[in-house]
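Removed: one protein chain of the complex. Kept in place: all other protein chains.
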Amino acid sequence: MPLTETILTEKDEQFSFDFHKETAEIMSGGTDELKIKLGEFAGPLDLLLYLIRQEQADIFDIPIARITEKYLEYIRLMKRLDIAVAADFLVMAATLIEIKSKMLLPRDPALAADDEEMEDPRQELVDRLLEYEKFKSAAGMLHERSTIEAAIFPRGPIESDENNAEIDASVFDLLTVFQKIVARHVDEVKMEIQREEISLADMIKNLKARIFEFGEVNLLEFFEEMHSRRELVTAFIAVLEIVRAETVKLLQNKTFGDIILRKV
Amino acid sequence: MDLEVLEVSEKPSRTPTELVAIVEALIFVADEPISTRVLAEVLEEERDSIQAAIEQLQSEYEGRDSGLQIREIAGGWQLGTRTEYHEEVRKFLKTRPNAKLSLASLETLAVIAYKQPVTVPEILEIRGVQSASAIKTLLDRRLIVAKGRKEAVGRPMQYGTSKDFLVQFGLKDLSELPSIEDFEDLVN
Partner (left out) sequence: MDLEVLEVSEKPSRTPTELVAIVEALIFVADEPISTRVLAEVLEEERDSIQAAIEQLQSEYEGRDSGLQIREIAGGWQLGTRTEYHEEVRKFLKTRPNAKLSLASLETLAVIAYKQPVTVPEILEIRGVQSASAIKTLLDRRLIVAKGRKEAVGRPMQYGTSKDFLVQFGLKDLSELPSIEDFEDLVN
């Protein structure tokens, strides 16, 4: 079933955004440059702010019809350029069209006179834009800070850094890895056939030989080779034993990343 | 002779110069920023003396135009190279600057830094766009951590910034971040 978002405007003009088949009109212009620009928008609010600025419009008095039109044009262009248009961009399109139609409704003169503070249909959007823009500026500040920090280097490793083989991973990392491995072997366990099991001593010997030969061993790959749950547990204990007793370090480059056993 | 008195007087007596030197040595060997509190405890000195030693050390490094500097970061003191020499250092280490964070990741990080603890739906509300992959990136780079659950429907996980965030962005602590309201002036 194609994922389609259909929006009706007051002129019965239909914008249909089909994630798979959308073929919108071609917009003229230097597409390469636009492609880069489009890719840079961090979200619909970002795009909207860009359009408001491009139109030199006042954020507190957004010309909603013109901005909506521009916004929809951009979405069409994104599709034309094969840039995946996230659902969030379409939700914003719908919001804009809704505001636009509300603005076109004639005001009830009786209500308007009574209630001075009748809400501008644009108000909520303006509030969101202002709030968002603060964080966008804060992101810029963070970017500057990280650029400065990247120019400062800490000292190189020294001897005392390595006097304990510890793992820099949270409880969650460890649990995730073990659960992943066990889950992967659940099916195999069901068909487990009686076979000669490798002893813990042999497992440790094999693993040591491998670390010695290659310098490092990817733990996930190593566990992958095990034929049964029991062998897997033996392998896991072997790893724990080696880390405790030997000059071997456990490394993990990123959270949920592969864990590497490396010779120190 | 009283033994107890002897024990009390065993508190290390160091000249100010020695204390400066020892503080320098400890800041150097520590593999993470080391706090004034830890220095005071290990050396059995008053925090004020430690603070004075660090200030002395900083001005020494400044005064002799050292290639290194002592900075306060993530609640502790750390030695690092001066920014002026980053080209030479990078050339020597043959490193490239870290992959920069995307605009989406930086925005998500800004929201988390200022609104922490904050949930995924709350981030969506402010950014107007799904931020799952940005959050994954930030977790991978250890810039954010899980901070318990929110007492709301579904008890969603909340996120906050990590110590690595302070280190990578050169902040003493979170209060060093400019107030989010300060950015309002830029907006208008």
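In this document, chain identifiers A and B correspond to the written order of the chains, with residue numbering beginning at 1 in each.
Simple rule for what comes next: a contact is a pair of C-beta atoms (placed from the backbone, for glycine too) under 8 Å apart; a residue touches a chain by one contact, two chains touch by 3 or more.
Small disclaimer: the values here were computed from a predicted structure and weren't measured.
Undergrad: If the missing chain were put back, which residues of chain B would it touch?
TA: 17-18, 20-26, 28-30, 38, 41-43, 60, 64-68, 79, 81-82, 84-85, 88-89, 91-93, 120, 132-133, 135-136, 139, 145-149, 155, 157
Undergrad: Residues on chain A that touch the omitted chain in the whole complex?
TA: Listed in rising order, the touching residues are 153-158, 160, 163-169, 171-172, 174-176, 179, 233-234, 236-237, 240-241, 243-244, 250, 256.
The rule we apply is simple: only the chains that are shown with their structure count from here on.
Undergrad: Report the inter-chain centroid distance for chain A and chain B in whole angstrom, where each centroid is the mean of the CA atoms.
TA: Using C-alpha averages as centres, the distance is 25 Å.
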